[in-house]
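The complex appears here minus one protein chain, its other protein chains still in place.
Order of writing sets the labels: A and B. Residues in every chain begin at 1.
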Amino acid sequence: MPFGPIIRAMRHNRMRFAFIILEIAITLAIVTNAVNMILDERKKMLQPSGFDDDNLVSIAYQPFAPEFKEQSYVEALVQKDMRAIHSIPGVKAVATTYFLPWQGGGSSGVWKTDRFNGKFQAQLYAARGEIFQTLGVKVTQGRAFVETDTPVDSNVPTRVTIISRALAKKLWGNANPIGHVITNGEGATPRTVIGIIDDFYNPYAWNIGEFVLFTPGRAYDTTGAVFLVRTEPGAMKSVVAQLEPRLLSVNPGRVFRIVKISDLKDQYFSGGKLVIRAMTAIIIILVFITALGIMGISSLAVAERTKQIGTRRALGATRADILKHFLLENWLVTTAGLILGVIGAYGLNVLLVSKLSDVKMQWELVAGGMVLLWINGLMSTVPAAMRATLVPPSIATRSV
Amino acid sequence: MLLYQLKIALTSLRRNPVITSLLIGGIALGICVSTTFIALRHVFEKDPLPGKSNTLFYVRLDNWDPQRAYVAEDPKSLPTMVTYRDMRELMKSNIPTRQTGTFRSRFFVHPDPKIGRPFAEDVRLVFSDFFTMFNVPFQYGGGWDKAADAKPEPVIVIDQNTNQKLFGGANSVGRTVRLEDRNYKVVGVLAPWNPPLRFYDPTQGLGPKVEPIYMPFNFTPILEIQTYGNSDGWKGNDGNGFQAFLNSDTCWLEYWVELPTPEKQQAFREYVNNYVIDQKKHGRFGRPLHTEVTSMPELTKELGVVPPQIRSLAIVSVLFLIVCSLNLIGLLLGKFIARIPEISVRRALGASRLQVFWQHIVECEVVGIAGGLIGLGISVGLLKMVAKVIPNGDVVHLDAEMIAVSIFLSLVAGLLAGIYPAWRVCSIPPAMQLKVQ
Partner (left out) sequence: MLEMTHIKKIYRTISIETHALEDLSLSVKAGEFVSVTGPSGSGKTTFLNVAGLLDTFDSGSYILDGKDVSRLSDREMSQIRNRTIGFVFQSFNLIPDLNVFDNVDVPLRYRGLPATERKARIENALSMVGLSARVRHLPSQLSGGQQQRVAIARVLAGDPKLILADEPTGNLDSAMSREIMDLLGKINDNGTTIVMVTHNAECSERAHRQLHVFDGRIADVDRPRVVLGSPVATPGLTATLN
């Protein structure tokens, strides 16, 4: 097909084509960046925590009654509380821990190891009770905590730790991590790795979401405690309803806060959900209105050139030739727009990327966006181009 | 002339209601999306204290581990908060016209047993300057005075909700509230106060609301009040007990100073540097000298309090609006070209090129305004939907400034869509068309 004459003819309508080219370019830039942001948010959301999120609920208490000032009282009370929670039908496991999945934070520290060069940062949580059964993760190497791992005196630091597989890999590669030692500086008690859990992810600053040390410490003191409870599937509602009354019957001198982990997770991803919904809507509307725009411009082009089409038909153009002519013209416009759009896509990416969300544009996305808009452009031209093929050649003999 | 052109524009728009509604719909679509996300950004990024925020400065010192920066990968990073001992020392300066160290804690409120069970509530520990520095609005009474700071006197300020809960909304100034095992006298009740960001606490990002209760900072060492916010440490405490914690290098306080003039700012920066240099002699501050005295707007930007996605959505939505208006060019071109006979008659009757041009621009702007108003209406609904999804969403609303921006954007959108078609038709010579007709 004749590219040369089509391009030369288009030069005479360059303003009109310039607008549609610009529109397609911006559309490509937006669509690729929007999809990029959606994929990024989805990636974050699909990152499994490794835990039984949907069946986890935490209940924290803060005491106001005077008897809570005694550590020994608290010690005994927490054991009673745990038994009370266990006795609720539908409860699978319970632990006390300051760790709450999907809180988007927690506690962390800086450590050294026997072999790893320099210091490293990782999340750190004390836990007591059936912490891993509660989270729904397995200790796949080494052993789990036992009661004797927790020192009787709460001022004595613990000597063992269970870490995540990702941290073990970072520190010792493929070597067996069991028996290695982690310390936090001069003179501090070394902690020996006694076990490994395969799955752990809790979003945290500094990209340490997969690095964790659990220690068998008390996650409660005279100021309160947090219990993490795992329920049987489907039992969440009835368990939540009974948590507070049960613990109140153990001791009413305190207030409670119940948080479902699924709610924490929803809250953590609320921004991401907004981005996904808004961007999806924008993409759909944008592709749709760009299609409408191309339809409008191409039917205007056909309407304006009825006589010309008739002349071409009179001079021997078949219907297929006319169809090809308009599709080709659109293809050229779309392609020009898309080439400009590739620059726009990367440009907008630079504008949108900040220190905090480092989402690089991927060429596959740009390529995908181009294919989508190519198809979109061709499909949107088809109605007008079909109408053009119906222009009878006898139009050519009609005067003006 | 403008009125006449407006009349022609309205007649012309009425003539083809389908095209007109498509045009208005196109603009409305662009405006509702862009207004929604610009407003969202605006709510969180607008200056919380216009005219004042540039005089409020946040102090940071790099007292971190000599062997490792606060953020290991960024040697320029420094802790986002300060230590208790450094804040105490720096507050001895009289360069700032006002200053406050502050942190958040949690207390039990013991109401009259007739009213209800005790409840835990967020409490912010502040100095008396806090209320003036951050324009805290009062319904009854006010903050406490310097004397109450120094002693400290058992006084508190409560917010409207707490006042409602405890005193049924009456003027409770002078009455007492029991927090844990002490009684405090109410000196002030806040008017409704719901800033989108807890701007005096930049470490918390979006979400948390302002605290319902405020009490004098100097109770901290007396009652051994622990923070309910972040605390960053690298060293641990020398010894046991609360005093050891207060003397440690753990950063857990926000420290704000008011420095109204560049001279004061300069002087205070020097004062802070000299303090750190002096401390170095005592073996603290092992890292290179690095202090920051940052104004509130810069701090908000630097700490990225507003999620980057909100900014991205705003940028994308403006581009979306541009596509919407570009999209209308084809439609307008078709509409105007179909009107060439009419235009050539007007031209022959003496309408100048400029008048024809303006007539069409006016028509586009009528479409722009109509679409803008509809879009604005839709965006009120969209913002309500957005508010449900994000944390602290109830602060999201359209203010007068945003309504003006939205109308301005719709005028620009109308112009963007109309300028080329209007230029095309106004360059039609009058004679040519008459001859053919």
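The rule is short, and it goes like this: contacts are C-beta pairs under 8 Å (C-beta built on N, C-alpha and C of every residue); 3 or more make two chains touch, one makes a residue touch a chain.
What you are looking at is a predicted structure, and each value in this text was computed from that prediction instead of being measured.
A.B. asks: Wait, the hidden chain, what does it touch out of the ones we have here?
C.D. replies: So, spelled out: the chain left out of view touches A.
A.B. asks: Looking at the full complex, which residue from A:13, A:176, A:222 or A:280 touches the chain that isn't shown here?
C.D. replies: Only one of A:13, A:176, A:222 or A:280 touches the chain omitted from view, namely A:13.
A.B. asks: Taking the full complex into account, find the residue in A:237, A:257 or A:307 that is in contact with the omitted chain.
C.D. replies: The single option touching the absent chain is A:307.
A.B. asks: Could you list which residues of chain A touch the chain missing from the display?
C.D. replies: 2, 4-5, 8-10, 12-13, 307-308, 310-321, 392-394, 396-400
As a convention for this text, only the chains that are shown with their structure count from here on.
A.B. asks: List the residues on chain A that touch chain B in their complex, please.
C.D. replies: 15-16, 19-20, 22-23, 26-27, 29-30, 33-34, 37, 41, 62, 64, 110, 119, 121, 185, 206, 223, 255, 257, 267, 270-275, 277-279, 282, 285-286, 289-290, 292-293, 296-297, 299-300, 303-304, 348, 351-352, 354-357, 400
A.B. asks: For the complex, which residues does chain B have touching chain A?
C.D. replies: It is residues 26, 29, 33, 37, 65, 67-68, 71-73, 106, 108, 110, 117-120, 180, 206, 226, 234, 236, 304, 307-313, 315-317, 319-320, 322-324, 326-327, 329-331, 333-334, 337, 386, 389-391, 420, 424, 436 of chain B that touch chain A.
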